[in-house]
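Missing here is one protein chain; the remaining ones are kept as they sit in the complex.
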Amino acid sequence: MSWNGFGRVFRFSTWGESHGVAIGALVDGCPPGLALSETDIQAYLDRRRPGASRFTSQRREPDQVRILSGTFEGRTTGSPISLIIDNVDQRSKDYEPGAYRPGHADYVYDAKYGLRDWRGGGRSSARETAARVAAGAVARLVIPEVAIRAYVVELGGDAIDRAEFDDARIDTNPFFCPDVAAAERWALKVDAARKAGSSLGAVVECVATGVPAGWGAPVYAKLDGELASAMMSINAVKGVEVGDGFGASRLRGEENADEMRVGPDGAPQFLSNHAGGVAGGISTGQPIVVRVAFKPTSSILTPVRTIDRAGAETEIVTKGRHDPCVGIRGAPVVEAMMALVVADQKLLHRAQCG
Amino acid sequence: MSWNGFGRVFRFSTWGESHGVAIGALVDGCPPGLALSETDIQAYLDRRRPGASRFTSQRREPDQVRILSGTFEGRTTGSPISLIIDNVDQRSKDYEPGAYRPGHADYVYDAKYGLRDWRGGGRSSARETAARVAAGAVARLVIPEVAIRAYVVELGGDAIDRAEFDDARIDTNPFFCPDVAAAERWALKVDAARKAGSSLGAVVECVATGVPAGWGAPVYAKLDGELASAMMSINAVKGVEVGDGFGASRLRGEENADEMRVGPDGAPQFLSNHAGGVAGGISTGQPIVVRVAFKPTSSILTPVRTIDRAGAETEIVTKGRHDPCVGIRGAPVVEAMMALVVADQKLLHRAQCG
Amino acid sequence: MSWNGFGRVFRFSTWGESHGVAIGALVDGCPPGLALSETDIQAYLDRRRPGASRFTSQRREPDQVRILSGTFEGRTTGSPISLIIDNVDQRSKDYEPGAYRPGHADYVYDAKYGLRDWRGGGRSSARETAARVAAGAVARLVIPEVAIRAYVVELGGDAIDRAEFDDARIDTNPFFCPDVAAAERWALKVDAARKAGSSLGAVVECVATGVPAGWGAPVYAKLDGELASAMMSINAVKGVEVGDGFGASRLRGEENADEMRVGPDGAPQFLSNHAGGVAGGISTGQPIVVRVAFKPTSSILTPVRTIDRAGAETEIVTKGRHDPCVGIRGAPVVEAMMALVVADQKLLHRAQCG
Partner (left out) sequence: MSWNGFGRVFRFSTWGESHGVAIGALVDGCPPGLALSETDIQAYLDRRRPGASRFTSQRREPDQVRILSGTFEGRTTGSPISLIIDNVDQRSKDYEPGAYRPGHADYVYDAKYGLRDWRGGGRSSARETAARVAAGAVARLVIPEVAIRAYVVELGGDAIDRAEFDDARIDTNPFFCPDVAAAERWALKVDAARKAGSSLGAVVECVATGVPAGWGAPVYAKLDGELASAMMSINAVKGVEVGDGFGASRLRGEENADEMRVGPDGAPQFLSNHAGGVAGGISTGQPIVVRVAFKPTSSILTPVRTIDRAGAETEIVTKGRHDPCVGIRGAPVVEAMMALVVADQKLLHRAQCG
C-alpha cells in the first residue's frame, strides 16, 4: 500500500517523481502564528541540493521552493501548508525501463504494481527527500527550543576521530564532517570510488538538544520507535540506533547505567548518556542521539548481473547522475526527519498532558 | 501521548501493568474464518514465559491466555479479538516508589505524567511484551505462507559462529541459540553476570521466509520502516538493522549489489541478500532479515547513583526478580513483532493491489 | 474491514459479543492524574442498563464494570484504561442461525465475513453500546468544563412540546423525556406497540454546554463531522443533524443567521443558535446541539418475510428479549458519544494551539 504521509498530529505527506514536473510536501497540523517564508525553507534545501560539490550528483536542480497555501501575511494560519519544488534538470534518456538495477526498487515496484515510472527511479528516487527537508524546515519552527545537528561520522568504513570533533567545521567541508582530517581522507576515498565507477556507504549521526524530559510515548509510538521508522524510511538506510545502540548490547548493566545526580542548578543531571536521551520511549532531557547507516549508492558504473522485465539475463551499468556516496546528502535529510518526529511528539505531549 | 496501538489495517493494542490484575491485547482487523483457539496462542506464550530456566526471571507466571471475543465455533469472525492474561505472581513489596532506577522509565514517567504506577515498573515493564506475543500468534494465522524464526546471535558481546548455525538447536537450549558451543559459553557468562549482580545485552536476529515480492510501501510505511518501529518499541531495544545493516555502510556498491539471475524454476533469483529482503521499502521475495540490539537489563544488584522523587541524591540496588539478560526472552517478542508487521503489510498490499 | 476504534488522540476501542463471556472498552490517550473509580463509570452504565422498566429489554444484566488497567491509587496514569463488563444473562437458545432477520446485520455479516456469531446478534448487538457508555464516562473526566445532556424529543412520531421542556424531569421517567405529558402519552404508545409485537422509533437530542469557542477542525475532522460519524455509528441510527439541521435548509439566509452582539460580560454573544454551536467545523462557544434519529427496533414479533442462509424463502418472528423502542436507551449512548468526541477535540485543539 502506498503510504506517503508521516506523523500523528503534526503530519506531512510528500508527492512527486524524480522526473515528473515537480515534487512537493503537504504539511498539516502546524500550529498557527509561526513566522514562515520561503527563505526559511530554502536555507535547508540548499544544504541538501545536488551539484554543490564534485562529491555529489551533478544534476542541477535549484530546488526553489514555493509556498502555495497555509500562510497569510508571513505567518502560518493553522491550515495545510502546500510546498512545491519544480523539477528542472531531468534527463530521462539516461534511463531505460529494461533491466532491473540491483539494489534499486525497480524489481519490487514491478512486482507490486505491475508497472512503474522508470524515469530516474520515479517515486523511489532519493529526490523525494527534498520534500522531507522542506517539511522539516516547517517542523523546526514548532520546536524553537530544540537544536538539531546531523553530520557524517563514518564514510566507506573510515570513522572520524571523536577527539577531533569540531562542530564549527561541519558546514565547512562537502561531507558534513566534524573532523577536518577525516574530511580530507574522505575526499580522496570518494574521488577514488567515483573514478572506479563504484560507490561508498556512510553513517550519519544526529543530535537533538533542548528536548525536555517527558516527550514521547511509553509503548508503541515511542520517541525512539518513531525515529527508527522515520530514519529507516529514508532511501538507502539499512540501520538505526539510539544512544549506544548496538554497542549497548556489549556493555554490562552497570556500565550502561546513566547514573543521576543533582546538577549545579538543582535539576536532575545524568552522568552519562548511553541511552541517547530516550528511556522507555520518552525523552530524558539529555541530547537525543541517533545514528543512521546508509548503504553505498546502488547506481554504479561497474557492470552487475541482473535480469530484465521479460525475465532474460543481462548485465547493467547504471548511467544517470548519481551521488557516489548517498549518505553525505543524507545528513540534512536525517536532520529533517528528526525535526519532524520531535515536533509531532511535542504536540502529542501537550495534547495528553496539557 | 500514550499510544498503545500498532498497525494500519491489521491492528492491535495492548494494556495492563506489571503488577495489575491482568494484561491483554486487542486485535482488530483480523480476517474471518481462521481457525483460532487458546492453544494456538499458548504455544508462543510458553516460549516467552519467565521462570523456565535459571537464566530468566524467576517470577512464576503461567501466562495462561483467554480469548474473550472475536471467535465463534473455533474460527475468527472478523470482529475484535480480546485476549487476556491474568497476573498471578506479583510481588510489589520488592519495589518502592522512591528513587529512580537508572535505565528505567521511572524518571521520564514522572516527568511526563506527574505520577506513575511504580509496582514492578507498571506499564513500562517488559511484562507488556507477553501481550505482543499473544497478538503475534494471531497474526501468524494471517500469513500461513510465511515462516518466522528469531534467535540470539550475540550475548554479552560473544557472537555465534555462523558456520555452526543449526536451526534445529534453537529450541533445545535456554538461549534460543543456533550454535551449541556458543550456548554453552553463554550459560557460563550469564551465570557469572547474575552472581555478580550485573546483567548482559544481546543481539537477536529474525528471519521471515515466504514473503512474496511486492509487500510493503514505497515511502513512509515501508516494510523496513515498520519493522524498525516495531522492534524499537520493544523494551530495552536500542538498535535495529535490516540485511547487512550497519555493515552495508562499509561495503562498496558492487559488493552490496544483490545480483539477479533466472533461477532453475524460471523465476528471478537473487545471488545474495545484502538487502535483507527489502528494497525501496518493499519485499524482494528473499528472506527478510532483521537484527535487534538489546541493552543489558537495567535492573541490577550493583549499586548505582541516582536521585529520588524529592530530588535527593541516593544509591539504588534494584530488587525484584529480573532477567539477567532481557535479550534472551526478547527472541519470541521479536518474532511476534515481525509477524504483526508482515500480516499488516499483507492486508495493506491486497487493499491497494487486489 | 472491522474497525472497532474511534478517536484521534483520545481514542477508545470496544470488543465483545452479545452472548460472549464479556464486553469491554479500551481507552487510550487519557490525560494522567484524573480521579477515576468504577463508581464513576457505573453511574452512567446504570442509566443505560436493560431491565430497568417494562419499556426496555427484560435481559437482566447488572452491567458491573471493572477497571483492569490504567489507574493507580484512584487516578489515571496516562496508560491505557481497560474496562470489562461480564455478560451474565445470555439466553442463546432464543436465537437460531437460520433465517436473516430483516433490519438486522445478519445478512450483511454473512455476505461480508462468510460466517457470524448469531447468538443475540453477536458483535452487531446494541449490547456493544454499554462499552461506549463506559468509555464515555472516562471522557467526561477530560472535559469537566462541559455538561452533556441527552433526552428523547420524539417517540413514534409524537414530539414533545418545547414549551413544557423541564430539564429536571428527564431522569424521573423511563423515557429520558423532558416533557411530562409526552412521557405519559409515550407509556401508552410503547405498551401498545409491545403488545402488538411491533416497535417504535425515536429522536434523541443532545446538548453540550460549556465548550469554549475554538474546538474542532476546519475541514475534515470537523467537530460536527466527528459527531455525525459518532452518532451514525450507534446501532439503529439513520440520521443526524446539528443545530437546525434539515430545518435550516428551509430557512432564508437572514433567518438562519446567528447574529452577534456584545454580552453583558463584554464577551461576544450570539442572539440565536441555529448553527447548533458549530460553524465551519469549530465550536462557537454556544451549546452544541445534535439530534439523532433511531429507527424502530428491528426485532419484532410480527412475522416478516425473509430468506435463510441456504437461500430458501421463509418467515421470521424475532424472539429474544428486546427493547420495543431502542431509541430510549439510546439517550445515554448519545451522551457518551458526545463526550468522547468533545474530549478528543479538546486534546486535539491543545495539541495544535497550545
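General observations
We call the chains A, B and C, going by the order they appear; numbering starts again at 1 in every chain.
In the analysis below, a contact is a pair of C-beta atoms (placed from the backbone, for glycine too) under 8 Å apart; a residue touches a chain by one contact, two chains touch by 3 or more.
Source: prediction; values computed, not measured.
When the omitted chain is restored, the residue from B:Gly16, B:Gly120, B:Pro218 or B:Gly330 that touches it is B:Pro218.
Within the complete assembly, C:Ile282 is the residue of C:Ala139, C:Ile282, C:Ile328 or C:Ala343 that touches the hidden chain.
Although one chain is not displayed, its contacts with chain B can still be listed: residues 8-9, 29-32, 78-79, 218, 347-348, 350-354. If you put the missing chain back, the residues of chain A touching it would be 1-5, 9, 11, 13-17, 20-24, 26, 28-30, 32-33, 68-70, 72, 75, 77-82, 84, 112-117, 122-123. Of the residues in chain C, those that touch the hidden partner chain are 1-6, 8, 14, 100, 102-105, 107-109, 111-114, 123-124, 128, 154, 156-157, 193, 198-203, 212-222, 224-233, 235, 238-246, 248-262, 266, 268, 271, 274-276, 279-285, 293-300, 302, 304-307, 311-313, 327, 345, 348-349, 351-353.
The rule we apply is simple: only the chains that are shown with their structure count from here on.
Counting only chains that touch, the fewest steps needed to get from chain A to chain C is 1. Of all chains, the one whose CA centroid is most distant from that of chain B is C. In terms of their C-alpha centroids, the spacing between chain A and chain C amounts to 46 Å.
In chain A, the positions touching at least two other chains are 8, 218, 348, 351-353.
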